[in-house]
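Have a look at the structure below, then the notes.
With one protein chain held back, the other chains of the complex are shown just where they sit.
Presenting subunit A:
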């Protein structure tokens, strides 16, 4: 049996820098920060009082209120992004084989806000158990893929991947492999997260993972800068339509790019800290590039995990230098988290979208907020500081690493017949 080829034929995005793909992408290229004071709850007593929230969103413009109230925000975000991607893909509802259409979504946490509200109600109501009947179906992390399958009638493979901040990348990898194996023709993949909540911010603060630069939210996410002090929590998501190449060609679909490879690895080291020498990061890039069947020198752009934490950023860079050798200084690197913040389980989805758009438009989005060089980061690296760079982007690699030591990377290439 020969493997099928997999292409991208639709995208949708709901992010802190834009509520659709064109806005998201033009703001990334322009270097716009999505960080601002938290509006989702009263954060006055929190060590971190800013985040990268989705802005100007009235969910009822997309989903009737009666349906929306049975969805946690992370599912609402999934629906809004997927609607855009499905429209973009332009399937013919009469001819699409729904039994061979799947949904494989990623989320790191799921319905955190729903869980908080229900438990706080319990606590405030004299600990009398009066839970809403929609509590569990709203909160469980697989509800997003379930809701999407109901919405579009997709009866193929349907599940959620959970690997913390690598979740959406793992979703893309599973979707890619199932299509490659001929198990489905099309898949709505991607991921979403809605963790700008009391427990989300409080929990990451307790880990000392978040930036506390409250006096300057928009410059807080500064990957590779000497004075970086933690990541900025983001929310939202992106939907990527993966489709078997011949299926896409037969219906005359617009093809953004081809997905050519994927890698996974584990640090097997620590539950939150990355391996100090970037061992897992090295292995995951090696696996992805071998799986793609290309030479490391073919990579033009790496969208790094680069969360802006003191420990995390250098280990990924070390792994890139070790794996790519001299080519590490020819390719462009950027962390779009400098603008979007960290969408946790949704990060892999918006960053895959950024890689695909970089290939489409032949431009590398910047790593904004670079002020001071870090002696730990080799100045020969092209980290695309502060300004987007026009260049050839034939092949792009997206890295994501999650708590638990999960690493997942995907490779996209300009489509050629």
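Worth pointing out:
In this section, a residue touches a chain if its C-beta (ideal position, glycine included) is under 8 Å from a C-beta of that chain, and two chains touch if they have at least 3 such contacts; residues count from 1.
We take it that contacts and distances are computed from a predicted model.
According to its UniProt record, the chain left out of view corresponds to "Acyl carrier protein" among "Spermidine/putrescine transport system permease protein", "Acyl carrier protein", "Ethylbenzene dioxygenase ferredoxin subunit" or "Sarcosine oxidase subunit beta".
The hidden chain makes contact, of the residues A:39, A:132 or A:386, with A:132. One chain of the complex is left out; on subunit A, the residues touching it are 64-66, 130, 132-134, 137.
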